Each structure stands twice: as C-alpha cells, then as structure tokens.
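The other protein chains are all here in position, but one chain of the complex has been omitted.
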Amino acid sequence: MGLIAAFGAPIFLPFMTTQIAFLWMMVVFALCWDIMGGQMGYNSFGNIFFFGIGAYVCAVIQRDSGLDWYVAFFLGFGAAAILGVLCAAILGAGILGLRGQYFAICTLGLGIAGGEIASGWDYIGAGSGLSPPLFPGALGMREMFFNYLFLTLALVCFFTLKRVYSGRFGLAINAIRDDEDKAEAMGLRTTRYKIVAWCISAFFVAMCGAAAGNMIGFIDPRDVAFAGVTFGVWMVLMAILGGKGTLWGPVLGALVFHITQELFWTYLLGWQRVALGLLIVVIVVFFPTGILGWLRERRTMSTSGGSEQ
Amino acid sequence: MSSQFKVFLTALVAIAVAAGGYFYLQGAKKDTDTIVLGAAISLTGKYSTNGSHTKNGYDLAVLKINANGGVKVGDRSYKIKIIYYDDESTPARGAQLAERLIKQDGVKYMLGPYSSGLTKAIAPVTEKYKVPMVEGNGASLSLFKKGYKHLFAVLSTTQFYLKEAVNLAATQAKLAGIDPKTLKVALAFENDPFSQDVRAGVVEDAKRYGMQIVVDDKLPPDLNDMSVTLTKVKALKPDVLIVSGHAKGAALAVRQIADMKVNVPMLALTHCDSAKVIKKFKAKSEYTLCASQWDRGLSYKDSLFGSAEDFALLYEKTYKYSPPYQSAESAASVQVFADAFQRAGTLDPAKVRDALTTTKMQTFYGNIKFDASGKNIAKPMVLYQIQGGKYKVVAPLKWAGAKIVHPTPSWDKR
Partner (left out) sequence: MEGLSIFIEQPVRLLQIIVDGILVGSVFALSAYGLALVWGVMKIINIAQGEFVMLGGYVAILIADAGYSPLLGVPLAAMILFCVGWVLYRLVIFRVVDRDLFISILATFGLSILLQQLANQVFGADVRTAESGLVTMSFLDGNITISQIKLLSFFLAFALGGGLWLFLRSSQLGQAIRATAQNARAARIMGIDTNSVYAVTYGLNAAICGAAGALVAMTWVIHPYLGLTYTVRSFMIVVVAGLGNLMGVILAGLGLGTAENIAGFVLGAEYQAAFVFSLLVVILVWRNWRLGLQRRYLK
C-alpha cells in the first residue's frame, strides 16, 4: 500500500515533485549513513564527499562527451558510482583505521576539504561552479524523470541493504560496532568489512550526487556538491531521528525530517534554521535512540514480553 | 512488521498527503485584480543583508505603483503583489522555490533573486516554464551566454564592474607619459561565481592593454584574513590592486591594507558601500576607488519616482537608511515589468516577454535597453573615489563630479 502511495505521489501532488524527489534522496542518504554509523558504529560526517564526487564526475562526462543527453547522463551516472566506490576504497584504507570521534571529525574535515579543493580546480569550474547540460524534455518531464530515478534508487538501496544485513555481512559489521577489538581477535577481517561497508555507502550516495547535480541544474562546490554543513550532517540526523541501526529507522527519519524541514521553511520564514538547530539538540538529547527506539521502549514497557516483527 | 507500527507508518503517510493537499489548496486561491509576481530572496544565509535590500527595493516600487493607481493593462487597472520565499542563500533552494512559485503558486512572472549564483540556478527553471524574469542582482556575464529568452537584467553585467578602474589606470598612465603596457596589476578575488566573473572582465581589459598580472589570488569564501595576499602585493609592488569579495572582502581589504601599510598607487574595490567602509574605517578608506551600479547624485529621472535623489529620499523615509544600489536596481526591475505590462496590453506571459525585449526607458536608476541576450546595454557602471570621507563620482568622465586623486599618497604621508 505504501508503495502505491510512493509511486502515485507525484501524480497527485505535481507541484511538489522536486520536493518528493529530494525526499527519496534523503532516504538513500539516511540509509547509507546508517550502514556506517548505525550498523557499524563508525559515525561518518563525510559521506557527502561521495555526493560531490558523483555530481562532478557525471557533469564533467556530460559536458565533455558530446553524446546524446540520456546516453551521457547514464554513462556519467555509472562512472559516478564507480569513482565513488574507488575513492571510498582508497580513502577508507587510510581513514578507517581511526576510531570513534577521530573518525567522525576526520570525515568532517574530508567533506569540507572536498569543497575547498573543488573550488580551486579550474577544470571543474572552480569557484564559479559547473552547470550540466539542460534536460531535453517537455515541461514537467524533468522533475518526473528524476523523481522516479531517485525513487528507484531508494528502493534498490533499501532492498540491497535488507539482503546484505540479513547475511553474514550484517553480523560482521554489527560485531565491529559492538566490540571491534574482540571481533578482530576472533579472526574477523575487520578492515575488509569496513572498507566494503563504506564502498556500499559511496556507491549509492555518488549516484545521488550525479542525479541531484542535474536536477538542481547548477553545481556549486561548497553549497551543492560538498554541502558538508547541510546535507552532510542531515543524513546523520535523519538516521538518528528514526532510529539508527535498524532498517526502517533511517527511512522514517528521512520522512519526518524532510517534512518537518519543509514545514519550518514555509511557516517560520527566517527562523527555520534556528528551529533546525533547536530540533537537532532536542533529537540528540532526548531521542538518541530515535523514533523507533522510543516506540520500542514504550511497547516493552506497556506489554511485557511483547515480540516484534 | 508489527501491526502497531504499520498504523504509525500509515498515519505518517496520511499526514504527508494532507500537508500536500493543504499546499495545493493554497495555490488554488487567486486574486482577480492583482498581478502576482514571484521572488525567491535570500532572507537568511550569507546574502541576507543584500537580500533584504533587494526586497525593500521591490516593495517600495510596488507601493508606489499601487499608490499611483496600479498598472494599466488594456482598459483595466491592476495592483501588483509579490510572493516571497526564502532561498537561504543556497542555489538548490532557489531552484526548488522557483518551481514552487511557478507550479504551486501559479506565478507567471518572476523577479530575480540576489546574487549571480542563485540567478544561475533559477534561470533554467524560468526558461523551461517560459516565465519571463526581470532581475536586478545577478550580474554574471555567463548568464547571458546560454541563449535564454526569458531572462532580462537591468543592471550592468559583471564584466563592466571594474573595467573602468583598468581604463582609468591606463588613462592616468598615458597622461603621465607612461606606456600602459608597463603597468603591473594585482588581483584578489573571492572564489565564488560573482567575484570570478568580475575578475574575468578585469583580466580581459588588462590583457587588451597588455598589462602584466603579477598577483592573481582566489580567496576562499571562509577566509577571514588577506595578509598573505597583501604580503605578496608588498613584495611585487603593482601599480593597481583590484579586490572583489563582497562586503567581507571590501572590509578586510581596507582594514588590512591600512594595517600592513601596503602602498599601491590605485586601489579599486566592489561593495564598498555595503561594507560601509567609510563609516567603519574613516581615514583609512580614503582614496579607494569603488564600483557602483548607481549613485543618487546622477541625473536620471522617471515619472514614478522622480529623480535618483527623490527615490533615495523616499527610501530613507520608508526604511530609515540610505538605499544601496541593490535596492535601486530592484525597484527598477518592477518598473520594467509595469512598463512591459502596459505596452503589451495583455497579461499573456508570451506577449509580456515580447514587450520586454523592446523596452526602452529611463528610470531613476538609469537607462534600460535590453540586447538580444537580455542584458542591459544602456547603462554604464559608475566609479567613485572616497575623497574627504565622501563618495565622489570620478568615472565615467561624462558623469564625473570630481577629479581622481592619483597616485594614492603613501601611508607615511597620510
């Protein structure tokens, strides 16, 4: 039933297509962050780095290949994913050795450094940014296209993760979260799993970047591509809001966060960012286990021995 | 999944749908005797100060037009109304908002946002939906190289901003019997779309004269300190130093050039007025050249506001501060629309767009005539020099009210 609502949404609410497209993107963000933060215990503030890479790779291919728009875009889309994974593998080898807060802040630095370096590189437009070629299609087609693209991405991501978590991989990364040293002592090749987890994150996030760059129409190195202080942190919040470490938590968190943000934005004109800061503090301080966690606690309190699923 | 959870999720989706429905209904309301213009403005974020200047300019024009009986289209009079959204100074938001205004709020004519970056994000949207947009705050030349047919800008585009400074340096050199080719130019521009475009215009002119560019620094937007660049300037002793980095760049430049006692014969900046350099730095800001789109002392006039000075007085009375050029060009944007509506005689966006292409008018802000790409080719930029704590127009020579003091005396003589 939910799927029907999801597919039908842009038809019933045509003027909100872009916002809905962003919603699916946020779902992917939250899910991908959760692999690292919720399931594996490695809180990353820098996943946005792959978003930026994806956005630029795709736009550059679109600009330089001279091919038909759709061909160039999907080529760029794929290249974005590949490059994202490559970066995750290379960077991961160096950075995933860091623990806890050091990892978190290191990735924050990474995310912001990405923006700074991008704005100095003339080939990709430096500070003036880069505009991918315009979508060739009728009125309203562009939003529809990207909306369904993001929706597909979100669904693929969700089901991939569902599959992956229920297998050995899921157990392995949870073990890393619960006690990495013991896991390693027991013979688990933690480094390998850590890198794979980050690569999975990077894969989906980079594709989001490729699509988003085209949907927004203009890639600014600091405000769009490597938007560390906005998207980069929101993906963390959404997962925590919904309940990190679960499959539905990030989805729920993305939904609630995005809708709340849009509402703040419309009704608290000028003060929406202040409200956002307040919201962050409230979520983190009072609901660290997220909505799902809170619900779970309520249920175990009211019905003794209740089972879920 | 437990059934309780399913209920919760359904409730959430229901809320989302309800919210969507509410927004839809909002858009369905329409006023019949009003022309609605849409605008995404930076009310928060790094451009919020200029965003509010822009909004004030729009509002004042609407106020005056409505007070004078509104806009006459055919045989009916219409009042003007503007719907605003906050783009938070981010391009992604701006594009989303443009779409929202056009599709959800049913806006058929758009007023521009503040800054080139935001205009760059919004222009593709308005172009796609064939919604004419008149803007006064996106000066980037690259906007007009894309073949947009629905974009019109009343302001002078970026390449003109500091061209006058380069020309002035060349003229002064020739007067002193020096070949402009031997002049050394130092550039310090913030690394963002607007400032980089201004740089492109300056570089083009400098190359035309054969001048040598000895320093070419791109300052990161979050940088709070220009001392590294200025040390280079002291080392290489250029004849001209040109800085553009919005208000922060102007403030830092004036302050640190004085602090470090950097002696440059000519210093040219943008955004002196929005950085309030005279008020903040007093004597230290003396002799600085400042680019401006408009000055209240120029002798333009129109039938709505009167002269430039009249506009400035009205603005001061309404908002209690002197209008920067951002407000003036925003007000002029609304005037251009009003004029186009009247000449088109209809509210059909396509006909209004056609009327816009044939605009030829003088406003208190300046002359307005659009070329095929939509930029205003009838209005030159103005160059001030700060003399005796006041802005004096020194270029173009036709409008100059004072003579430039050049070369700037060194710091130990001040």
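Note that the chains are named A and B in the order they appear, and that numbering of residues resets to 1 at the start of each chain.
The criterion applied here is as follows: a residue touches a chain if its C-beta (ideal position, glycine included) is under 8 Å from a C-beta of that chain, and two chains touch if they have at least 3 such contacts.
Since the structure is predicted, the reported quantities are computational estimates derived from the model, not experimental observations.
Note that the absent chain touches A, B when the full complex is taken as a whole. When you scan A:Ala72, A:Ile112, A:Leu130 or A:Met207 for touch with the missing chain, the hit is A:Ile112. Seen across the whole complex, the unshown chain contacts chain B at 44-49, 188, 191, 217-220, 222-225, 227-229, 231-232, 234-236, 247-248, 251-252, 255-256, 258-261, 263, 274-275, 280-281, 411-412.
Although one chain is not displayed, its contacts with chain A can still be listed: residues 43, 94-95, 97-102, 104-106, 108-110, 112-113, 116-117, 119-120, 126-127, 229, 233, 236-237, 240, 270-271, 273-274, 276-281, 283-285, 288.
The rule is short, and it goes like this: only the chains that are shown with their structure count from here on.
Averaged C-alpha coordinates give centres for chain A and chain B that are 35 Å from one another. Those residues of chain B that touch chain A in the complex are listed here as 1-2, 4-5, 8-10, 12-13, 15-17, 19-21, 23-24, 27, 43-44, 85-86, 88, 90-92, 95-96, 99-100, 103-104, 117, 120-121, 124-125, 128-129, 142, 190-193, 195-197, 218, 220-221. If you check the complex, the residues on chain A that touch chain B are 1-2, 5, 9, 12-16, 18-19, 22, 116, 119-120, 126-129, 131, 134, 139-140, 142-143, 216-218, 220, 222-224, 227, 230, 248, 252, 255-256, 259, 262-263, 265-266, 269-270, 272-273, 295, 299, 308-309.
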